[in-house]
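Shown below is the structure under consideration.
The complex appears here minus one protein chain, its other protein chains still in place.
Take a look at chain A:
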Amino acid sequence: MSSSNNSGKVLKLKSKDNQIFEVEESVAIQSELIKNVVEAGCDIGVIPLLTVHSKTLRNVIEWCQKHVDYVEENDSGSNEEEIKNWESEICEEGNNNGSDDEETKNWESEENNNGSDEEEAKNWESEGNNDGSNKEEVENWEWEENNDGSDEEELENWESKFVDVDKDSLYALLLAADYLSIDSLLERVIKQVADVIKQCRSVEEVRQTFGIKSDFTPEEEEEIREEISWID
């Protein structure tokens, strides 16, 4: 049985501007940084996140919550099925025990086998019983995979809307995701930044968009432009 996702523990995170956010542990540990803090047992009281502003932290928490919800939604189906399978296994074993007992009694009387052989025979039989439920489980997984397509698309659309923000917010998200080590958010924001750069049609536009100041001498600049003249 998988461990319950609702451990109920709530962590307190403090943003740069001293706002406290109460977040469930299962949501907060999407961040490797917070996960390490929890595992090291340092999560008593408030966890200070000194470089993350409250506005950004709110968004980050929303991202983590969405991903935890998504995982839960897609897992709960299989949990129910697994429970059903285990229940049916137990019933089957219960039904079969009667005949097993008879068989083992026969063996005992006929061959005076060791205890281990009896156990082995029982194990083989219970394994045999399990095969049926294993097939069911496989079928369930296949059914779930077929249904995941639309859920994945929905998540992707949500993620695209989430990162469709102004550059400053995007930049703040990027720094926060990097600091907090949230892989899924970092990956998506990096992709978005790359997409924004791709939309720039010239070197000047890239500089303007991202506030980059050229530190080349005029000669160096000319040399580099000559090198990249092939893009025209």
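Convention: contacts are C-beta pairs under 8 Å (C-beta built on N, C-alpha and C of every residue); 3 or more make two chains touch, one makes a residue touch a chain; residues count from 1.
The rule is simple: contacts and distances are computed from a predicted model.
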The chain missing from this complex carries, among "F-box protein At2g27310-like", "Glutathione S-transferase", "Exosome complex component RRP46" or "39S ribosomal protein L18, mitochondrial", the UniProt name "F-box protein At2g27310-like"
Where A:N18, A:S150 or A:S202 are the choices, the one touching the absent chain is A:S202
Per the whole complex, from A:K12, A:K35, A:H53 or A:K66 the residue touching the absent chain is A:H53
Chain A residues touching the chain left out here are 17, 53, 55, 167-172, 174-175, 178, 190-191, 193-194, 197-198, 200, 202-203, 206-207, 210-216, 221, 224-225, 227-228, 230-232
